[in-house]
Structure formats: structure tokens, C-alpha cells
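All protein chains but one are shown at their positions in the complex.
Here is chain A:
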Amino acid sequence: MSEIIRRDPRKEWIARNRLHPDHLSVLAELGEGSSAATEWMGPNGVVRRNPHAVGFIGPNGIKRIDRSGVQQGGHAATGTAEAKDSRRQVTIDDPAFLVAVVPDLPGGRLSSHDRDLLGLARQLADADGERPGAVLAVIFGSTNGEGFSEAGIDRLIALDGDDFDGYAPEARLAALAAVDGEFSPRHWLLPDSKLGGAELGRRLAARLRERPATGVWQLERDDACALGWRCTARGAAGTTDIQRTLPRIVLALAECAEPVSETRHAVQALALSQSLPPLLGRIDDLGQVAVDPAGVALAEAEFILSAGNGVKEWEGFHQAAKVLGATEGASRVAVDDGYMPRDRQVGATGTWVTARVYVAVGISGAIQHLQGIQSCEKVVAINLDPGCDMIKRADLAVIGDSASILASLVEMVQRLREERRDAA
């Protein structure tokens, strides 16, 4: 009964007639409560649009249409909220098998390599729609768990403790072997990266006596193979492609698969039933060595303090870089003016940097410079001009005089170090 579309010709007529006194109220009625209906279901089941109701009257009496949905008030706000929540929630209660992933988690966050790897794991887990597998992530060290659900993790084993801190491949290997013994996942996926995944994966393969595939970058289904997959891996220091059946342990390169983007997953915590036996470590980690930040290549520096036209006190800037232990960078203007050497220039014509933290002091942010810092994770801007492009890019922007801010930052860091030394 209710499925039959009943039309009210009079109301439709009023909705078409913009000059009718009841026009707006009828439009609102047809549009189910929104102030002015822009879309409604017509009598034949065809969606009708009212182009006149789109947009709003601007301050000068001219009609404006803003498709970003920012300025249209309540209606638009619900629209963006919907866009955020549109990812499908997936819960796998009874997985047919497990795909174990050990992400690198540099700095406690999933790297893009980790996300690609999780995308690959999802590909393996979801291949059979009837009997899906679950992606099990094994992580070491503390993390805030941000973005795990969106990255496609169903089950999570978080191993936290002093044993796993620093360089502890033996303890980590023992934990992974315990996970393998208890959950026996069908696949083990690790990133083939210098951050530790390459080493841990090879150790695991040697321990489990499996022959791993290293440098995997492509995967395709092949039912003739044991696990139902065939992979393409780089061999001979990246000069050959090896087509082989997919083994149980896979070390995959970056961009091996598309990261998960359309679903969110239940990050359900699992734990090992038995605590790990104490391990006699034969390798002692004596901690990181202070390296001269000026000796680190700009392209691979982790922490860059970069100066631009706004820096007037260069001694203070160099002193700040020294105290903070940051590698120095510069914008083109600072280099052209002769304050910094040419090899320190950041940007399209200089070096493309990949720092985790990039502090831009007195740099307004020319497009060439912003291109150079595209892959930086956190950008801090210190500038006098609140409207410049660098402020828009920055995760943290401080408006003020750069010399005094740097001076007080240096003072704070020195005080912090002294406190630490007194405590120790």
C-alpha cells in the first residue's frame, strides 16, 4: 500500500510556481523537512530537482552556489558527516583463517608501507567471499591505535614491554614464534623495509623453516598453487622479476597493494594464552648514538629546521639548530641572499625532503617550497604573517617574531636537558 506513489497535482503545481505564496512551504513539505527542497521523488519514480532552490543569496544580493557544502548550514553539515561515516563496518566473527601482519609502526603510527601491506592482507583474507579470513596485526611497543580500524585490522595482538624496546630482534622473534604456534596463521606478511620488517621477517622465516618470498610487489590468484596465489617478486638486487607460488611468509615492498579505504574493521584484541618465557638476550642495545645533524643528507633527515626570508638573526637560528639537533634547511630566498649554502635548499629546485618534523622559520611557502615538503609528516610554521600559504599547510603555526620564539625554545630545551641530567 505504502509503496504506491500518490501524487498531489495541486501541490506539484505550487512547487513549480515560484510566485505562489505557499511555494516555499510546499517545497519544504515535498523535501521532507529541509528548508527548501532541491530534490524530491516525482510521480513516476523519477527524481526531480529544483535548480532554483540550490544555493543562497550572498551579501550583495547575488545568488551563490557553494558545492563544498560548508556554507549551507544544517543540511550541508549532515552531508559531510555522512561522507565520513560512509565506510562500511565489517566484523568477521568466525574467520576461516588468519592473515598475520607485523607492521613497522615507525613512531607508533602506521606508515604508508604498513597500510599497503594491510591492503594486501585484506586482499588475501577477502578473496573468498563465503569464508572470509581475518587480518591479525601483531604490534610491538606502545601506540595510540589511531587509524587501525580504517587500515583494515580485524584482530590485534599488542605486545608491550621493556623486552621489545629498542633493538630486540630475539625477543620479537620469540613472540612471533609463539603467535605462530598458538594461532597458526595461513599467511605471514611483513614489510620488506629497513625499519625492521625486513630483518624480522627473515628471522621468522629462518626460525619457522619456511622459504619466504622477498621483495613481493604483485599478487594474483592461481588455484594450481598451494595457497591459491602466485606472486611476482624482485630478485637479484632488484634487477629481475621472479614469478613463483606464494609461500607462507611474504616480505612485500611498498605499494604492493592499494590500502583499505572503503571499510572499517573491528580491532578486536587478542592475547597469547601463555606468557613468553624469559629470554637470554645475546645482543645488548646501548642506545642511539648522537650523529652530527649537519652530516645527515637533507633528503633523509628526520628533523629539519628550515630558514627563509623572515629570519634576520642567523646566529640564533644556527644555535637553535645545534641545540635541537636538527638538520638545517633553507628556502630559495635565504640561499640566494647568501645566508645558507646551495645544498641546503629545500623545494622543487633544491632537495625534496622526507622529514618527520619540518620546522619552517620565516618561510611564507612558495608553491615550489611546498612541493619539496610534500612528504613531511608534521610541519611547524613560525611566521609573522598569519595569511601565508605555509600556515595553511602547517600542523602547528605560531604567529610571532621568529628570533624570540626560537630563543625561548632553545632555553626550554636546555632547561629540559639539565633537569634530565640532574635526575639521572
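Keep in mind that, in the parts below, a contact is a pair of C-beta atoms (placed from the backbone, for glycine too) under 8 Å apart; a residue touches a chain by one contact, two chains touch by 3 or more; residues count from 1.
Just so we're on the same page, contacts and distances are computed from a predicted model.
Missing chain, UniProt protein name, picked from "Electron transfer flavoprotein subunit beta", "ABC transporter permease", "Lactate utilization protein" or "Aspartyl/glutamyl-tRNA(Asn/Gln) amidotransferase subunit B": "Electron transfer flavoprotein subunit beta".
The missing chain, though absent from the display, is touched by one residue of A:Glu12, A:Glu39, A:Asp126 or A:Glu170; that residue is A:Glu170. Which of A:Pro9, A:Gly129, A:Gly287 or A:Gly338 touches the hidden chain is settled by the complete complex: it is A:Gly287.
Within the full complex, the residue among A:Ser25, A:Thr240 or A:Thr349 touching the omitted chain is A:Thr240. Where chain A meets the chain that is not shown, the touching residues are 67-69, 83, 107, 166-167, 169-170, 194-195, 198-199, 202-203, 205-207, 211-215, 217, 234-245, 255, 258, 261, 282-291, 295-297, 300-303, 324-326, 356-357, 359, 367, 370-371, 374, 377-380, 382, 386, 389, 391-401, 404-409, 411-413, 416.
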